[in-house]
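Yeah, one chain of the complex is gone here, protein chain that is, but the others are all in their spots.
A and B label the chains in the order they appear, each numbered from 1.
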Amino acid sequence: MRRNWMKWSLWVVAVVVLSLPVASWAQLTTQDIAARDNMEAHVGNLTGHANSGQAKYDYRRYCVGCHGDLGDGNGEVAQWLDPPMWPKPRDFQLGIFKCRSTPTGTLPTDQDLYDAISRGFDRSAMPIWNVFTKQQRVDLVAFVKHFSPRFVSEKPGTPIQIPPEPEVTADRVKNGREIFARVQCWKCHGVTGQANGPSASTLQDDLGRPIAAFNFTEGARPKCGSTDQDIYRIFMTGLDGTPMPSFADNIKPDEAWDLVFYLRTLMAQPSKEKDIARQLGLKPVSPNP
Amino acid sequence: MRMPKQSRLCGISLCFHSALTTALVLIFLVLSGSQRANALPAFARKYGLRCSACHETWPILNNFGLKFRDNGYQIMNDHDAPIWQNPGYWPVTFRITPIWHRVSAVSDVDTYQNVGATLPFGTTALQRITTTGFDLSGLDFHTGGTLEKNISFYVLPSSDPTAAFHFETVMGRFDNLFGSPWLNIKMGRFELNNLLSEKRMVGLTGNGGIYQTYHFIPQADGNIFGQMGDNQLGMEYVGHSYDDRTRISAALLSSADGNVNLTFGNAYSGFFTFDQGVDMGKLGVDRLGFYAFVGQASTYFRTSGGAPIAGSGLGNKGFSRVGFTGQFYFGPHFDVNVVTQHGNDNAWFGQGYGNAIATDGNGGVTCTGPQLTPGCPPNNTPGTVLPAGAQAPIWNGVTVESRYVYSPQLIFIAVYEAERMSQQANGAGCATSLACFGTNGTYTNGQSTSNLGNINNYDFIIRYNPFMTNRAGMALQSEFNIFHQIGTGATSPITGVNTNLNSSELLLGLDFDF
Partner (left out) sequence: MNRQQVFVSVLAITVLVCCGSLLLNKTVSAAGEGKITGTVKLDGEAPHMKPIDMSKDPYCVKANPTPQKFQNVVAGSGGGLENVVLYISDGLSNPTESTAVQVFDQKNCMYSPHVLAMDIGQTFKVQTSDQTAHNIHPNPNPMTGNIPWNQSQPPGAPPVEKSWKATEFIEVKCNIHPWMHGWFAVVKGPYAVTDENGNFTIQNVPPGSYTVSAWQEVYGTQTAKVTVAAGGSAKADFTFKAK
């Protein structure tokens, strides 16, 4: 049976894929999507329903202009958003999301999507929707999920384990700098974190659109959250759909905290880490070790 | 391909309501006073959001729009400053509204003995006059936005239908001082921080286009300065929590009712608000708050040759307007907004002192001196004493606005307002002295009847946006208003007593901006 399916899909896929980056993959119809309108989302003790009147109403009122009524990111204003300054709206049908607590290549948890709605995305057209009630947001999570068949066929990934945050020490900050050099964050983010690494100018997202590396030095909020835990998650899970890879195979869980501490020293916001770096006289890493 | 999608989107209401829509279109539309509405397609274009993201229905703000405004027209995603914008972006919106309306009210009409006579015969009779016709609102030029991060402005030159301009709103604001949403300052001429905004109401009629509660003045009262619906000149501090659930404001205002040129005296007033939103789960975010508008205004002017000197107001007396505000959502489609008011004017105002120079720009009589021109108020020159029986007018009012939002494109609104005097300016003593000011209205030997000036106002609105994009806005509106006020109608030729005011108005308007 599985083989038959694959045989069929082989034909489907045996279409020439000359230039992948041209457009969205989305091909779903309203009927495809409507078949999933019993989708639920669970955050805390709240349950959201895609078929609640509230979810539909809110999606049409707040979301549809950018994300489109098929959830494919082709809303009426998507054409006016020019990356990298204004990233294009997310295509919900693909089920690929930047901000996850789960490993690269997996679906996010409901909590991840809830957090994204509540947090908004700095340096994009996505506002902060924290004026909504919690119930409204959970309903919207269910509604976002119902656009993608993947939320039926796959389970969300298992959130990565984050060890307790250790005390910041000079050694840890120094080790973080070593990691920054070793895994070569600077290739895109630059040795000083100014997003001016040698590869920064050619970055593209999965759909071939230009995208900017995060500039640590401007005081901007990272897209996937500003807490130490958020930053830990960003490089250990990767931002799927973007050039930012997962470093889970290359940085040990405890050492990842050291990198978080070093990244803090690059950021504009005052921090204990920044003070330590100043005392140590830490220099930017060398691009040619 | 995009088109069918959109029409499907917009069109759930369309399908269901095609009959209604057709009727509405046929009926044609309505329209509005020049001073309303701060809906800015310019903002929607800048941020790529639909009108409906910020507006419950344009121009009424929802919680998200309120937060946007509270942040100084910023969405707080680091792309707010014009420096980031496409050079083609120009934050201007024009708004004008052609209307057809039918107005019906009773007047004391001269009667003619013979048809064709050119002169009145000398008798009059109360008669209902009904007028219909096409009309035009003024033209608003809304422009606003961020000059630099956390520094924004709003300028609204507004014309009346004859293209005579004034500045309805002019302000600069500094937001998120020291990175805190609790520190925002604005200065200029601006709308007070009313949870239920009069500038954003969709009502259009001469009566319903304002909230009575925001403008109520007791009969013959001279205090025009407590009208919280009018844009005021001053400075305002606004603070709000990160999620805008808690909002607080304090404004220091010139007691001038927004009039420029320091026409009145050195009197100030303050406007304070607080409201708190609560997550009510499936109901929505409901808000409860209070406001207090307290201040002083001058009651007499220095004169020159008997005429008051502008800006020379003296003899400051106090007034206050306090009340509760509430915004209650019952799920996505229905909400009720309530504003209560307890008003209190000093007895001097009750006797008509205060507004010596009627230059409020709203078509008032220009007075050259106290009581020299009919309709002009008295001047409280030194030595004047209050007549016996004069007392502070006190009243209570309430506005209840219920909205049924079928979709962001179709909204039904019902407004009920009640104003009730609890203490008239002309009290019991006036009956003996006959010295109290004001001869209009229903009096018993100079004492006002207890219900003089009471108002019942009803307004019903259906507003339909045939399309909704971020590029422009257009609404078809039909509206029916009924207004009752005790003792302020035409004077009966038989009894010499003022009748009750009963008027009705039907409006069909086409409201658009771009």
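One rule holds for everything that comes next: contacts are C-beta pairs under 8 Å (C-beta built on N, C-alpha and C of every residue); 3 or more make two chains touch, one makes a residue touch a chain.
Everything quoted here is computed from the prediction, not taken from an experiment.
K.L.:
Omitted chain: which shown chains does it touch?
P.N.:
A
K.L.:
Which of these, A:N51, A:Q184 or A:T217, touches the one chain of the complex that we don't see?
P.N.:
Considering all chains, including the one not shown, the answer is A:Q184.
K.L.:
Sort through A:L113, A:V168, A:A195 or A:M244 and give me the one touching the missing partner chain.
P.N.:
A:M244
K.L.:
Touching the hidden chain in the complete assembly: which of A:A41, A:A55 or A:L94 does that?
P.N.:
A:L94
K.L.:
Looking at A:N74, A:T106, A:N215 or A:T265, which makes contact with the chain not pictured?
P.N.:
A:T106
K.L.:
For chain A, which residues touch the unseen chain?
P.N.:
Contact residues on chain A toward the absent chain are 3, 6-7, 9-14, 16-18, 20, 25-27, 93-96, 104-106, 149-150, 153-154, 182-184, 187-188, 198-199, 202-204, 206, 238, 240-250, 288.
FYI, only the chains that are shown with their structure count from here on.
K.L.:
How big is the gap, in whole Å, between where the Cα atoms of chain A centre and where those of chain B centre?
P.N.:
Chain A and chain B have C-alpha centres separated by 46 Å.
K.L.:
Within their complex, state which residues of chain A touch chain B.
P.N.:
30, 53-54, 57-58, 60-62, 64-66, 68-70, 74, 76-77, 80-81, 85-86, 120-136, 220-221
K.L.:
In their shared complex, at which residues does chain B touch chain A?
P.N.:
2, 5-6, 8-9, 45, 47-50, 52-53, 63-64, 66-67, 75-79, 84, 242-245, 277, 279-285, 331-333, 407-408, 469-470
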